[in-house]
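The complex is shown incomplete by one protein chain, all other protein chains being positioned as in the whole.
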Amino acid sequence: MSEAGLSTAAEMAAPPVAALPPEPGALRAFWRRFSRRRGALAGLVVVVLLGILALGAAWIAPFDPTATDWGAVRAAPTLTHLFGTDEVGRDVLSRIVYGTRASLGAGLTSVALAVALGLPLGMLAGYAGGVIDGAIMRLTDALLAIPFLILAIALAAFLGPSLTNAMVAIGLSATSIFVRLTRAQVQAAAAEDFVEAARAVGNPPWRIALHHILPNIVPAILVQATLTIAAAIIAEASLSFLGLGQQPPEPSWGSMLNTAKNFLDQAPWMAIWPGLSIFLAVLAFNLVGDGLRDALDPRERR
Amino acid sequence: MLRFLARRLALAVPTLIIASMIIFALQQLLPGDTATALSGEERDPEVIAFIRAKYHLDRSLPVRYAYWAGGVLQGDLGESIRLQKPVLELVREKLPVTLELACLAMLVALVIGVPMGILSAVRPGTWIDGLANGVALWGLSVPNFWLGILMILLFSVQLGWLPASGYVPPGESLTENLRSMAMPAFVLGNAIAAVMMRHTRAAMLGVLQSDYVRTARAKGVPTARVVLRHALPNAAIPIITLGALEFGQLLSGAVLTEQVFSVPGFGKLMVDAVFNRDFATVQGVVICTATTYILLNLAADLASALVNPKLRRA
């Protein structure tokens, strides 16, 4: 009994081991768990393909996405226009390809903004505690009380409709999710033995936060970020669908659907392809997010 | 239980105050002169002067907030410049429509999501579980305005079974009301059903592994009774609280659904207001949404307290 007590004390006094250094096999093990899920792999493939479409839109799209052709207005799909044309004769396929930019761009940018704001605030709240924590939490509570899209619409309304403002609005609306997640993770990590040990040997708080806590909360943030990208893509499409995002004639899947709903009985293809694209992109990010979560969270495994 | 509710209420009040501050501060985002911007497209000097006086725009921001918040507390949500009506009146007119839609959608979500979640938790790893997870993934990934458009294409354009748009108040004709709400409610409920299914599955999986479920099985209780009588009540608390959080999602989704099906509710009011640069209405709608949301969460806390004997007695 007394021996056991001593050895614990000895461990406490020893210099702390760096917080979970990435083992050489860890990444491989992670990939093995991730790739065993076929859905997650398929999602990853789609995400990569969408990335290629967005970056290479200029080479991939058969037509200029804003070029009108009054001779082929609302033309059904043909070999020239594989997805048909819209109400002013623009090639739907080309607009879908270019629309990837708005969707992926908005998804990534707004989530990057949300993480950039939410992570430091959440770490501050979780680590400082007390009044600072209380203030930050009331603020996120208040933001969460305004439903995501409603807040984004309100922000877009006051900021003026544009894709950039939509991204800002989505990013700000999503920030509270990351504040809460980071705070909870920090509080959980701060209670771990290795953090206790790091504190016991006199590491300054910022060092503990950066070197010991941050690496441990990255997986959770990564999973949430991936799932939030999916939500942000829907949000951008929603705002554009309402006319508050990407402004015409620049293509966006959401605004294409907005126009399409006026021509449902004459040109249903105008509604099919943009919706399908949104669905696939969101599904892909959701699948990757679920896969990441299962691969990173050992509790989920069975 | 009273203490638990009092604590919840004590948290809700500052939340609501801060939310109102955020909503008020939105005005500051307007480019240029606030009064001119708030006047929308009218640009009538009289209107601008009215707004300047109404919002005390010559005073400092905190003072202006105090005036505004004081008005809101007395039910003065401002005037819709565009519609020449008090915002409160507009809200009163439109809120019931959205609440009906939201409740019907919640019903759809519960009827689909909870049984599906229970089944998949009882038989994890089987085809039922796979199917339920697939349906949930679909529900989470399909944009509801697109689903709405697809349903209009099928049920209105192709089959002609349901009206593509419009709204009939239940007072006028209940059947017509339900016919007009069927597609919007399903579309809106679809995404929430997915979330409810996931919550239910997770909660039930946890509860089904608990010791007291093993005790029930050791007593010889049949499986169906184990699931419904022993496990479900214990899983209900997280399902209720998380379900209430989804109400925000429901209100967000309502904006789009109402737009697709031209349902004259809250969301339609807000989107129209945005385009008419009718900012008082936008603010009014947002503050009502936030209040509704906070009240619903309080109601959920109350409901879960009623389900939980530990809180009921305390």
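Just so it is clear, A and B label the chains in written order, and each chain counts residues from 1 on its own.
By our rule, a contact is a pair of C-beta atoms (placed from the backbone, for glycine too) under 8 Å apart; a residue touches a chain by one contact, two chains touch by 3 or more.
Criterion: contacts and distances are computed from a predicted model.
Of "Allophanate hydrolase subunit 1", "Cytochrome c-type biogenesis protein CcmG/DsbE", "ABC transporter ATP-binding protein" or "Homoserine O-acetyltransferase", only "ABC transporter ATP-binding protein" is the UniProt protein name of the chain excluded from the display.
Annotation: of B:R8, B:R52, B:R179 or B:R217, B:R217 touches the absent chain (contact as defined above). On the side of chain B, the interface with the absent chain consists of residues 125, 209-212, 214-223, 229-230, 233-234, 307-310, 313, using the contact rule stated above.
In the analysis below, only the chains that are shown with their structure count from here on.
Considering their complex, residues 39, 138-139, 141-151, 153-160, 230, 234, 237-238, 241-244, 257, 260-261, 264-265, 268, 271, 274-275, 278-279, 282-283, 286-287, 290, 302 of chain A touch chain B. Against chain A, in their complex, chain B makes its touches with residues 11, 14-19, 21-23, 26-27, 29-31, 124-125, 137-138, 140-143, 145-146, 149-150, 152-153, 157, 248-249, 251-253, 255-256, 259-260, 270-271, 273-275, 279, 282-283, 285-286, 289-290, 293-294.
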